[in-house]
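Up next, chain A:
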Amino acid sequence: MMLEVAGLRAGYGAAEVLHGIDLTVAEGGATAVLGANGAGKTTLLRAITGGVRRSGRIAFAGTDITAQRTDQIARLGIGHVPQGRGTLNRLSVRDNLLAGALLRRDRREVKSDVAECLQLFPRLGERIDASAAALSGGEQQMLAIARALMSRPRLLLLDEPSLGLAPRVTAEVFAALHRLRTERGLTLLLVEQNARIALDLVDDAAVVEAGRLTLTGPAAEIAGDDGVRRAYLGV
Partner candidate 1 sequence: MIAVQQIVDGITAGSIYAALALALVLVYRSTGLVNFAQGQMAAVSVYIGWSLVETGLPVWLAVVLTLLISLVIGALTERLLIRRFEGQEPLVAIVATVAVLICFNGLINLVWGGSVRAFPSLFPDDVVSFLGARATWGDVGTVAVLVGTVVILQLFFLRTRLGLALRTAADNPSSARLLGLPVGSLLLVGWGLAALLGGLAGCLVAPSVPLQPNMMDTILVYALAAAVLGGLDSPLGAVVAAWLIGIVETVAGANIDVIGSDLRIAVPLALLALILLVRPQGLFGHRDVERL
Partner candidate 2 sequence: MTATERAPAAPATLSARARPLRWVAYVVVAVALLAIPQFASPYTNLQLTLILVYGVAILGLDVLVGRAGQVSLGQSAFLGLGAYAAAYAFGHGWGPVAALALAVALAGVVAVLVAIPAVRLRGFAFGIITLALPAFAVPLANRLVDLTGGSQGVAVVATTAPEWTGQADDQWRLYLVGVVAAVVFWLVHNLLDGRLGRALAAIRVNEAMAAANGVAVHRNKVLAFTVAGLCGGVAGWLYLIAVQFVSPAILQLNLAVSLLVALVVGGTRSLLGALLGAAFFVLVPNVTDNISPGRSYLVNGICLLVVLFFFPRGLAGALRRLLTWTRHRVAR
């Protein structure tokens, strides 16, 4: 297993947000966690990369990372595209990408990876010298994903990549994620409110409600669940 989460409890200060989560992501697989605002989606990702108080067990590629610091976890090979994108707004697009590769030693390959990212998101290439603050929301999302890719992660965590984007731009972002899955076999853990487009991308899915997983299974099965169809697919 690439990622194994067992009995995860997490929260901020005295408030517990997650009350015992069990979740696995297989190598090369993709899992989506669906849920409403405030259900604990962002907290789940933050707990995995050490951004909030947490207990239970989180293992990445067999290594227990429950007690590790955020930067150590990142160096093990987990890329995290945070909520709100977390772009480096005073830095140029190019510097944002290079910042993603700061911990790599293979300089020549970094160069070719930049080229690859620009091929994946051609819009970034057009704005390579602009500051990240000047980008549109969609471009910032693409930049955040590309920056995470620059570290060559073995597992990529994505926090609501569709948030605040127009449907056409969302489609563009998810098309790129499809390519990453099929062409590179990248392992993904995605949290989303937009269930339809998320379920289209992943193999497995789970539904989080009030800090607990209420449903887990293959994406197709989840998409067919009556409750999910009513609550998240608007059918």
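Basically, a contact is a pair of C-beta atoms (placed from the backbone, for glycine too) under 8 Å apart; a residue touches a chain by one contact, two chains touch by 3 or more; residues count from 1.
Candidates were picked such that all candidates are chains of the complex that A comes from, given by their letters.
What you see is a predicted model, and the numbers here were worked out from it, not measured in a lab.
Visitor: Candidates 1 or 2: which touches chain A in this complex?
Guide: 1
Visitor: Under the stated contact criterion, what part of chain A meets candidate 1 in this complex?
Guide: 49, 51, 69-72, 74-75, 79-80, 82, 86-91, 95, 98-100, 102-103, 133, 147-148, 151
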